[in-house]
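Before any comments, here is the structure.
Complex shown without one protein chain; remaining protein chains in place.
Our next item is chain A:
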Amino acid sequence: MSQQHGFLGFVHRQRRGAELFLLILALLVGIGAYVAVGLGVEGTVPANIIGYGGWLAVLVVGCHVTVRIVAPYADPVLLPVVAALNGLGLAVIHRLDLAGDSTFAQQQLVWMTIGVLLFVATLVFLRDHRVLQRFTYTSGLTAIVLLVMPMMPFIGVEKNGARIWVNLGPIGLQPGEIAKVLLVIAFAGYLVLHRDALALAGRRLLFVDLPRGRDLGPILAMWLVSLGILVFQRDLGSSLLFFGLFLVMLYVATERPGWLVVGGTLFLAGAFLGYQAFSHVQTRVNIWIDPFDDFFGQGNQIAESLFGMAWGGLLGRGFGQGSPDRIPFAETDFIMGAIGEELGLTGVMAVVLLYGIIVERGLRVALVCRDGFGKLVATGLAVVLAIQVFVVIGGVTKLIPLTGLTTPFLSYGGSSLVANWVIIALLLRISDQARRPVPDLSSASDADADSESTQVVNLR
């Protein structure tokens, strides 16, 4: 797959100019949304537009300069797309703030700043992604500790029925968001070492290559961890995310569809058990099948979001002209409902397309990358974003049962935003390595090689 691209005689251009051009457009998307919100809700251009726009521009230009210096061959599209989504998200959260008298947008801007700082730090300090392979088991262990943290007494907090928060002093964190990045690194490191054993051994049954019993260990362990998250933290979304991520990475590493069959069966079994055992899973399924049945209770959120999207129609109501604040938690899980109401199907399609671009670029990085570890990390990170977007938007649009996950870069939530910026930094680092031209070897002719070896002997 990488053979056509990352190989000799084929050099990617740096494309930093294209990135700058797209970044300016992305700023236009972010600041334009902020202005449109001000005009739509209050009738005037917001008073702090210079400060707000300037701050966004500083963050974006900071990212661009960092990429230009430390990762000149990195992918040119990822950063602008992320900047545009983040700017749009900030504006939509600000719009909901204006309707509901909260200050989420300011906090989100602070989190975005932290995310950008971490993005820069990751790119500056991590000069070669292969270093991460040394931390395979360390990051796996850290991820498990992070996942267990919300269950600990004192620091673990239960919010809205899910126990996925920890309080460290004044700030609340969702450690699961950070764990997902570490888990990708751990899975990639593990699979790179063990993929031959996982891929080659096994027997064939009904046209499907089934893996050996003893190789089922890791996938069973992951299944149990996911079920544990489902049972003890009551977090459907994360449990689905982690299991799906592991399954896809296993499939990509081994090229064997047998794993998908095994994993899919395990998933169905887990989902069925969950449905039988837990009332909150049953509630989710019931409000998915008919949200209007319990309109003033559990189904209210989905029902309001569906009303909003229907009211938005093709072109939307325009910022400030709809009432997305009717949807409970519109700034976190249901931000796509708010966008659907005020920007309409046209806006939602643009946003979904932007997510598609991010995932496509992530997978492209994986294809171009020259080493197996980088390939798997890039695939994993792209798949994390893809699953998250599918699960959230699918839930909001009532395609699948609703599970609580954040919409990457759009919805309000510090941990998620920061973790996603780090994901983008890792993708850019891998793509820089992958697209950088290989050192020129073609000048060394046979005669040169001979003289070189002679020189070595002379030195002795």
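The definition used in the following text is that contacts are C-beta pairs under 8 Å (C-beta built on N, C-alpha and C of every residue); 3 or more make two chains touch, one makes a residue touch a chain; residues count from 1.
Throughout what follows, contacts and distances are computed from a predicted model.
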(message) There's a gap in the complex where one chain should be. From "Aspartate carbamoyltransferase", "Glutamine transport ATP-binding protein GlnQ", "Sulfate ABC transporter permease subunit CysW" or "FHA domain-containing protein", what does UniProt name that chain?
(response) "FHA domain-containing protein"
(message) Using the document's definition of touch, tell me which of A:354, A:378 or A:427 contacts the absent chain.
(response) A:354
(message) Which candidate, A:39, A:151, A:261 or A:400, sits in contact with the chain we can't see?
(response) A:39
(message) List every residue of chain A that touches the chain not included in the displayed model.
(response) 3, 5, 7-13, 15, 18, 21-22, 25-26, 28-29, 32-33, 36, 39-40, 43, 76-77, 80-81, 84, 88, 192-193, 196, 199-200, 315-321, 343-344, 346-347, 350, 353-354, 357, 360-361, 370-373, 375, 437-442, 444, 446, 449
